[in-house]
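What follows is a structure written as structure tokens; I'll ask about it next.
All protein chains but one are shown in place.
Chain naming follows the written order as A and B, and within any one chain the residues start at number 1.
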Amino acid sequence: MKYKKINDSWVIVLRKGDRIIEKLTEFVKTENIKSGFFNAIGAVSSVELAHYNLEKKRYSSKLINKPLEVVSLMGNVAVKEKEIIVHAHIVVGTNKMELYGGHLKEATVAATLEVIFIEFKEMISKKYDEDTGLNLMELE
Amino acid sequence: MKYKKINDSWVIVLRKGDRIIEKLTEFVKTENIKSGFFNAIGAVSSVELAHYNLEKKRYSSKLINKPLEVVSLMGNVAVKEKEIIVHAHIVVGTNKMELYGGHLKEATVAATLEVIFIEFKEMISKKYDEDTGLNLMELE
Partner (left out) sequence: MKYKKINDSWVIVLRKGDRIIEKLTEFVKTENIKSGFFNAIGAVSSVELAHYNLEKKRYSSKLINKPLEVVSLMGNVAVKEKEIIVHAHIVVGTNKMELYGGHLKEATVAATLEVIFIEFKEMISKKYDEDTGLNLMELE
């Protein structure tokens, strides 16, 4: 992973073998980033997608192990107590241009992932919500 | 719906039962926002997707009533005469990680929708275009 700050934005480049959520979390911690959002395109060699079941209050998931384009990756960074939460949803594409997607549990970068990260100077807080079983943004 | 301004951006959180286009329109009106664009991720319990037929000059649409991840939501805000137009396209994902998408007519939020809205200080105008039957951006 390499990154560079341009104004209030960061360009982050992940390389082959990097795990996306792990690396973005590392970036946020290292650079003391309070919150922000990001977009990315690139490719992965495997991805674990998830779908939340609101009644059962748990994610179902699906692991796909093949070369996939990252056609869209959209996410944000917030903080629950002192834990950094990188929340992202992803669309991946096969060599037949068919798409799969959902909540991104984790993915391993293939050739590269080009991330544009917009940093906010204030914290966005999340709090565990009994009703949904999820960590939801708390805006006062 | 709750929201918070951070620099020239807004973080908007929609909750269960909120209708996306309706709430974003309400936000834009209440905060006197001239124009802008947004990205969002989250989940919906139903969505009405549309596809424009340029020859017939009308949308066909499809209503999906089941729990869906909002894998991508991308849109902008412009003004036609004094009417606010929230224009958005959406990708939704099923519990099999299959995706559907198109022009977003309306959708009802499930657990939450996390929206990042970038505000512009100038108006973007739209005008009805006879040729396509659509409201198109007019940049002088």
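Assorted remarks:
In the analysis below, a contact is a pair of C-beta atoms (placed from the backbone, for glycine too) under 8 Å apart; a residue touches a chain by one contact, two chains touch by 3 or more.
Since the model is a prediction, treat every value here as computed from it, not as a measurement.
Among A:72, A:108 or A:135, only A:72 touches the chain left out of the display.
The omitted chain makes contact with subunit B at the following residues, 8, 35, 37, 39, 49, 51-54, 60, 62, 72, 74-76, 87-91, 99-103, 118, 120-122, 124, 132, 134, 136-137, 139-140. Where subunit A meets the omitted chain, the residues involved are 2-4, 6-7, 9, 11, 13, 15-16, 39-41, 43, 67, 69-72, 91, 93-99, 110-112, 114, 116.
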